[in-house]
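Only a single protein chain was left out; the remaining protein chains are all shown in position.
All chains are identified by letter, namely A, B and C, in their written order; residue positions are counted from 1 within each chain.
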Amino acid sequence: MEEFTDIFLMLLLVAGSLAVLYVRNLFVATMLLSAVSFLMALLFVTLDAVDVAFTEAAVGAGISTVLYLGTLALVGSSERPAAKLSVIPLLLALSVGGALIYATFDMPVIGAADTPVQLSNLTKRFVEISPIEIGIPNMVTSVLASYRGFDTFGETTVVFTAAIGVLLILSQKHVRRPEEDEVEQSGLKPAAKDHGQVGSPHDLIPHVVSKVLIPFILLFAFYVQFHGDFGPGGGFQAGVIMAAGFILYSLIFGLHITKKLLPLRVVELFLAFGVLLYGGVGVASMIKGGNFLDYNVLSADPVAGQHLGILLVELGVGITVTAAMLAIFYGFAGRAQGRGKDVN
Amino acid sequence: MTIFSITAFAILVSVAMALARAILGPTAYDRILSANAIGTKTVLLIAVVGFMNGRPDFLDLALVYSLMNFIGTIAVLKYFKFGTLRGGLSDTRDKDL
Amino acid sequence: MDLILDIGTWISLLIGSFFLLVTGFGLLRFPDLYTRIHAGGMADTLATAIICFGLALQSGFTLISVKLLFVVIFVFLTSPTATYALAQAAFVAGLKPRLDGFEGPSEKPATNNDDD
Partner (left out) sequence: MRTLSLFFILLAVWLLLSGIYTPLIIGFGVLSCLIVVLIARRMDVLDKESFVFNLGPKLLTYWVWLFIEIVKANYDVAKCVFFPRKYLRPSLFSVKATQKDDLGKVIYANSITLTPGTVTVDLHEDTILVHGLTTGAAEGVKSGDMDRRVSDIMGKA
C-alpha cells in the first residue's frame, strides 16, 4: 500500500510538472504549480516528514501562489514563445537526468535498517540523548534550533537578505500619478457587462468571512509558534501563517489600509529585530561564558537554558519570516497597477 | 487492508481525476477549481494518513492546508477582478477614509 | 462498544470515499465550469464532514476530535467563500454558463435571468 501510494503520487507529480512546463499561459502554470505543490506535500506526509510538509503547505501552496500572482500582475501572463528548439541543452538535460537516474540505483531502500542515516552515531545521539539533554519532544526542533543552531541562523539570514534584496529592487520610486490609487478601486472589466448584469462591485462574502477568520488565523500562528517544541511547527511555519493572516487582510481591505496598520518601516524594524534576537541569544551565551549559541549557559539549569534559548531563537525566526514575507508582498503588490488582461 | 487504506486510495484516485481536469482545462477557471479540489482532498488525505500512522498531530497540518487553499483562491479572485493585488476587494471601508 | 465504533468508522469513511470518487468523476464529466463547481462542492461538504466524523469516532472525546471539528468548521466557512470567489471571477470575466445541459433536450427551465 505504502509503495503503491508513493508510486502513484510520483506519477501524478510527473504529470503535473510536465503540464506546468508545457503550458504557455503563465497564470495557468501558476495554478498547476499550486496543485503540484499540494502533491509534493502529500509525498512528504507519506514519508512522515511532518515539519517539511508543514513548510511546503504554508510556503509552496499558499504564499508562493499569492506572490506569483503579484508578479503576474506586474509582468502579464503570456509567455514569449521559445525562439527555436535547440539540441545541445536538450542533450545536456537528458544526460544529466540519465546520470541521476543511474545514481538512484545505488540508493538504499526507504526505511531499510542499514542505511547510513540509521547507522550513523549522530542519529543515535540525537534520538537517545536529545530528550535528556534538551528535553523537548519534537526532535526536529531540537536538531534545528539547538544542535544545528548555526545552520538555522544562516537560513534566517538568507531570508533576511532575500527580503532586503526584494525591497531594494521593488521599492524604488515608481512613476505613478497620485490619483491612480483611487481609480484602480473600480477596475471592473467591461466583459461582464454584456451578460446583462455586472459583477457586484464589493464582494461582501469574502469580506465578512475574512473578518471572522482573521483573528483565528493569527491565533493559530501563535499556537504553531509556541508548540514547535511539542509537535510539528516552529518559527518558520508560524511566520508564514502570521504573514498569511496579514496578506489575507490586505487582499480584502487593500494594501493601503494594511500599510496604515503595519507601515513598511515597522516591518523593516521587525525584519532586523528577528535576526538580531537570534544573534543576540548567541552573543548572550558568549557573555555568559559559553560558545556562540550554546544555550546551556543561559540558565543555571542546562535543560532550562536550552528551553529558553530555543524559545527565543524560534521567536526570532518567526518574527523575521513574518516580516520578510510581508516585505516581499508589499514590494510585489505595491507596484502592480490594475489592467485588463486575457487569461483564457 | 484497513479502512484507512481504502479511503486513502479513494482520495488518491479522486486527486488523479482532479489533476486530469487541471491539465485538460479548458479555461483557467477549471484549473483553479481543480487546484482547489486537490487542496481539499489533500486536507482529507492528511487527516486519514495521520490516523493510519497513529500520529493525529497531522491535523494541524490539515488546518494550515485549508487556510492556504482559501487565501490562494481569494488572491485569484482579486487578480482576475482587478488585475492587481493592491487595492481593496471591497469598497465599503473606503467611505470613512 | 469498540466494534460499533469501528463499524461506524467503516461506514462513514466508505460513504466519504464514495462521494470523493463521485466528485472526481463529476469534475471530469460535467460539460462546463459552472456545473463542475457543483461537483467540486460535494468533496468540500459532505465528504469532509463525514470522513472527519468517521475519524472522530476512532479518537473519541479527545482534543483530537476537537481539532477534527475545527477542520470541518474551517472548511465549511472557507469552502463556500472560495467557491463564490471562483464563480464570481469567472462570471465577471464574462464566462457564460451553458444552460442547455449536457446535450440534453432543449426545453429550458424557468429562469428569471436567462440571457440566451
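Operating definition for what follows: contacts are C-beta pairs under 8 Å (C-beta built on N, C-alpha and C of every residue); 3 or more make two chains touch, one makes a residue touch a chain.
Predicted, not measured: the structure shown is a model, and the values here were computed from it.
Colleague: Spell out the interface residues on chain A facing the chain that's missing from view.
Modeller: 197, 199-201, 203-205, 208-212, 214-216, 218-220, 222-223, 226-227, 230, 249, 261
Colleague: Identify the residues of chain C touching the omitted chain, counting contacts across the whole complex.
Modeller: 19, 22, 25-26, 29-32, 34-35, 37-39, 41-42, 45-46, 49, 63, 66-67, 70, 76-77, 79-81, 83-84, 87-88, 91, 97-104, 108-115
We adopt the following convention: only the chains that are shown with their structure count from here on.
Colleague: For chain A versus chain C, what separation do you get between their C-alpha means, in angstrom?
Modeller: 28
Colleague: Please report how many Å separate the Cα centroid of chain B from that of chain C, as a whole number.
Modeller: That pair's centroid distance is 12 Å.
Colleague: Among the residues of chain C, which are close enough to touch at least two other chains?
Modeller: 78, 81, 85, 88, 92-93, 95
Colleague: So which bits of chain A are touching at least two other chains?
Modeller: Within chain A, residues 188-189, 199, 203, 206, 213, 343-344 contact more than one other chain.
Colleague: Provide the residue numbers of chain C that touch chain B in the complex, in ascending order.
Modeller: Of all residues in chain C, those touching chain B are 9-10, 13-14, 16-18, 20-21, 23-25, 27-28, 33, 36-37, 40, 43-44, 47-48, 51-52, 55, 58-59, 64, 67-68, 70-71, 74-75, 78-79, 81-83, 85-86, 88-90, 92-93, 95.
Colleague: Help me check something: in the complex, which residues belonging to chain A touch chain B?
Modeller: Counting only chain A, the residues touching chain B are 1, 5, 8-9, 12, 15-16, 19, 25, 27-28, 31-32, 34-35, 38-39, 41-42, 45-46, 48, 50, 53-54, 57-58, 61-63, 65-66, 69-70, 72-73, 181, 184-189, 199, 201-204, 206-207, 210, 213, 217, 220, 224, 231-233, 237, 241, 244, 247-248, 250-257, 329, 332-334, 336-341, 343-344.
Colleague: Quick check: in the complex, which residue numbers of chain A touch chain C?
Modeller: Where chain A meets chain C, its residues are 188-189, 191-192, 194-200, 203, 205-206, 209, 212-213, 343-344.
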